[in-house]
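A single structure is presented below for examination.
Missing here is one protein chain; the remaining ones are kept as they sit in the complex.
Letters A, B and C mark the chains in the order given here, with residues in each chain numbered from 1 onward.
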Amino acid sequence: MRVHETRLRVRYAETDQMGVVYYANYLVYMEMGRVEYCRSAGLRYRDMEEGDGIFLAVAEARCRYLAPARYDDELIIRTWVDEARLRMISFRYEILHAETGKLLARGGTKHVFCDRTMKPCKLPAKYHAMFGIGGRPD
Amino acid sequence: MRVHETRLRVRYAETDQMGVVYYANYLVYMEMGRVEYCRSAGLRYRDMEEGDGIFLAVAEARCRYLAPARYDDELIIRTWVDEARLRMISFRYEILHAETGKLLARGGTKHVFCDRTMKPCKLPAKYHAMFGIGGRPD
Amino acid sequence: MRVHETRLRVRYAETDQMGVVYYANYLVYMEMGRVEYCRSAGLRYRDMEEGDGIFLAVAEARCRYLAPARYDDELIIRTWVDEARLRMISFRYEILHAETGKLLARGGTKHVFCDRTMKPCKLPAKYHAMFGIGGRPD
Partner (left out) sequence: MRVHETRLRVRYAETDQMGVVYYANYLVYMEMGRVEYCRSAGLRYRDMEEGDGIFLAVAEARCRYLAPARYDDELIIRTWVDEARLRMISFRYEILHAETGKLLARGGTKHVFCDRTMKPCKLPAKYHAMFGIGGRPD
């Protein structure tokens, strides 16, 4: 299982008046994690959308918040593929405080491959190896 | 079980280049649902924070995306309390397309009551009835 | 000069750790003001994009912040057209606290009409009256 780590710094815009990162922004962080996961696997998500008309429509998202992230904190987003099949893929994430290593949140997302008309479709064969799909009938 | 319905219109800012509402924004919609749920129960969430120093820290959030919401769509957020105890409360949500009645998303959030220092605490007695808490030892 | 007023309530997501609305969100409020201005003039901005492939690309935006808006405040967005021509339109905005009537912010945006390829174009004649364009050569 390959785990990718990407880093980011919490923006002022991402905090709320409780003085911590607003809870929806963790899903934005997860998006950054999976984009960088793909890039590190040799896949530019933008090219998949523009070139092949393949979109990753989100089917599910969940997050457990263990400790708050604060303004200007540097965070590490750990991302890995939980399950990949011809028609769907699911990612898992851990969000850690970079300086202390403390685990702040755990999450997951599940995605369905869609074509330009947003209809579910099978992932083209050229992307299978990248996501660890064996290529057997789904 | 009391279910509250609130309405909102999708903003341009909330869409992404896929032409649909960006997935993290559904958590913002849920926040609006639970704020209006509380208001309809006679509780202004702002007063609870300012007056009593009680905060609802998010412990978990999840969402299942069934069909996309699009720019300028009017949405209905249905909100209800799933479980309320002295130290936590969980909400459930359904997001529907107002015009067609189609169910677009289902979600849930779980919250821990915290004081001004963000330490978990018990919900003051004056709020128990509002959330349907019996008041027995937790 | 027609002035349109629309109302909204500040969301938790829109605050920052200073306890006030984050400054970029005023531009989102302005977007809501101009969408509702158009709707009140009989124009659904969404139809202009989908039906005629006309987009309002933002060329300039500015805002003066006079007093902070806070969580759960109800705001009034006053919107009017400052200048409308065949190739551009500019809007002006005032953001007020609904309860007190206090002026919180003043702003303006300037837009260029674009086609589906994001190239500047002239506004089709059918929209001229709506924006108060006389129809003389630009």
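Definition applied: a residue touches a chain if its C-beta (ideal position, glycine included) is under 8 Å from a C-beta of that chain, and two chains touch if they have at least 3 such contacts.
Just so you know, these numbers come straight off a predicted model, no measurement behind them.
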| said: Please identify which residue in C:R62, C:R87 or C:K126 touches the non-displayed chain. | reply: C:R62
| Touching residue (missing chain; options C:A24, C:A41 or C:C121) | C:A24
| remark: In the full complex, chain A touches the hidden chain through residues 11-13, 28, 31-32, 35, 44-46, 71-72
| query | Can you list where chain B touches the absent chain? | reply | 12-13, 15-20, 22, 24, 71
| Contacts of chain C with the missing chain: which residues? | 18, 20, 23-25, 27-28, 31, 55, 57-65, 68, 118
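The criterion applied here is as follows: only the chains that are shown with their structure count from here on.
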| chain A and chain C are the same sequence; what rotation (0 to 180°, nearest 5) superposes their CA atoms? | 180
| said: Please identify the chain with the largest separation between its CA centroid and the CA centroid of chain C. | reply: A
| message | Report the inter-centroid distance (CA atoms only) between chain A and chain B in whole Å. | response | 24
| Whole-Å separation of chain centres (CA-atom averages), chain B against chain C | 28
| remark: Two or more other chains are touched by the chain A residues 18, 20, 24
